[in-house]
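Of the protein chains in this complex, one is absent; all others appear in place.
Now for chain A:
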Amino acid sequence: MKTVIIKYNAGNIRSVLFALDRLGVEGVVTDNPEEIKAADKVIFPGVGEASSAMRYLQERKLDQLITGLKQPVLGICLGMQLMCKHSEENDTNCLGIFDVEVKRFQSPVDNLLKIPQIGWNNITGLYCTMFEHVPENSYMYFVHSYYAALSPYTVATTNYVINYSAALQKDNFYAVQFHPEKSAGEGQKILENFLKL
């Protein structure tokens, strides 16, 4: 089995590689279209900014490549947001795999909301093979200022002032807002489940 991690101008790729390594899987980091197309599993990670990431993908035609993939694809954090339709982060049109809007967290008038959300939050309403043997209310590590709204594709929900999509799924496309590679044993389980799809 071959697992590739899409290489682009976004961070945390090393952490994903190490997490795969802990599961006994050797990931390959590449932006080579043939190599990505031929892989059994594709991971689309990312910490960064939406518009510059989209520009980078478009310049290399990786945008069309990703939307056309047929094998299981897992978007992580910014990767998930880029798989949505549009992001408020610098008004960016994204890949449109999920017909979902990505918005910025807003402080309620009577309360100071800390942005980005940094830390462990629980996921509920788990409804996807990715979450097999992952208990309801498991805690995952989140670091983000923008969120994907709830939608028919939502397969896990988290609350930070409002309820939003902690995970999305449509056909062969899977996506999580949190960092499974940094979310201790339960996060590792999610990666393991994805690799078994």
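For the reader, a short list of remarks on this structure follows.
Keep in mind that, in the parts below, contacts are C-beta pairs under 8 Å (C-beta built on N, C-alpha and C of every residue); 3 or more make two chains touch, one makes a residue touch a chain; residues count from 1.
Note that in this section contacts and distances are computed from a predicted model.
UniProt records the chain missing from this view under the protein name "Imidazole glycerol phosphate synthase subunit HisF", selected from "Electron transfer flavoprotein subunit beta", "Regulator of SigK", "ABC-2 type transport system permease protein" or "Imidazole glycerol phosphate synthase subunit HisF". Here one chain is not drawn; of A:A38, A:I162 or A:A184, the residue touching it is A:A184.
When the full complex is taken into account, the listed residue touching the unshown chain is A:Y160, out of A:F131, A:Y160 or A:F173.
Where chain A meets the missing chain, the touching residues are 11-12, 14-15, 18-19, 21-22, 47-49, 107, 112-122, 139, 141-145, 159-160, 179, 181-185, 187-188.
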